[in-house]
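Here the complex is missing a single protein chain, while all its other protein chains stay put.
This part shows chain A:
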Amino acid sequence: MEQIKIWPHDLLTFANDQDLISEENPLPEWAKDSLSKAKIGVVRRGNIKDGLIPVGLRGYERNQRLAGFLKFSNVKKVYHPSYFIKNRSWQNLPLDRQKLPAFQALEKIVPILEGYDWGISGSLAYEMATGVKMVKHTSEHSSDLDLIMLATRKLSHSEANELLEKLNKFGTHADLQVVNGEKGFSLEEYAQNRDRQILVKTASGPILSRDPWAFFKGKIE
């Protein structure tokens, strides 16, 4: 597996419960339950040390998150966020799941993002990778579209606003993170242009940046 580049938001599958290295032992009940349905973790931001990839396990509830590590050698399959778009993976889900507003919205935004290098993470990606029902549509909470877009070209504030407006027309909140390697920022925060600085997540923690696009290129802001 060493040749394959692994980035935050990728989903990694593994074969055995014990492959997940966790500080919590024994695992909480929800985590055991989650592993019994699907052995899959999402790559967290953080440096890969000694061949250990930082991953998170998730359960159905939003407070059901567990940080752990996976060895490179135990990774069976890597799903990049773009995988689900290229394969139109939602079409493999049962019809009642495809009808959920979040999946309907996903299908509708595909033409809008034509030409961008993008993908999806969060509960939708999890459900498409595993078949486990993870996307919510209840009175209390509906799943967002957690979109990941590579920072291939700089958008102006107005271009960012226009894009977000189009993506948010389908009744599901589209949350778009612009990424470059381990770094990422919210396009919505950039588009709002409310503050002099915006938050950029990095492998060693979040920082504030005046120009996240320049920061991505390694220039002094």
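List of remarks:
Heads up, the rule we're going with is that a contact is a pair of C-beta atoms (placed from the backbone, for glycine too) under 8 Å apart; a residue touches a chain by one contact, two chains touch by 3 or more; residues count from 1.
Criterion: contacts and distances are computed from a predicted model.
According to its UniProt record, the chain left out of view corresponds to "Malonate decarboxylase acyl carrier protein" among "GLPGLI family protein", "ABC superfamily ATP binding cassette transporter, ATPase", "Malonate decarboxylase acyl carrier protein" or "Putative monovalent cation/H+ antiporter subunit G". Note on the undisplayed chain: of the listed residues A:16, A:36 or A:63, the one touching it is A:63. Taking the complete complex into account, residues 61-63, 65, 122, 140-141, 144, 146, 173, 175, 177, 186, 188-189, 192, 194-197, 199, 201, 205-208 of chain A touch the chain not shown.
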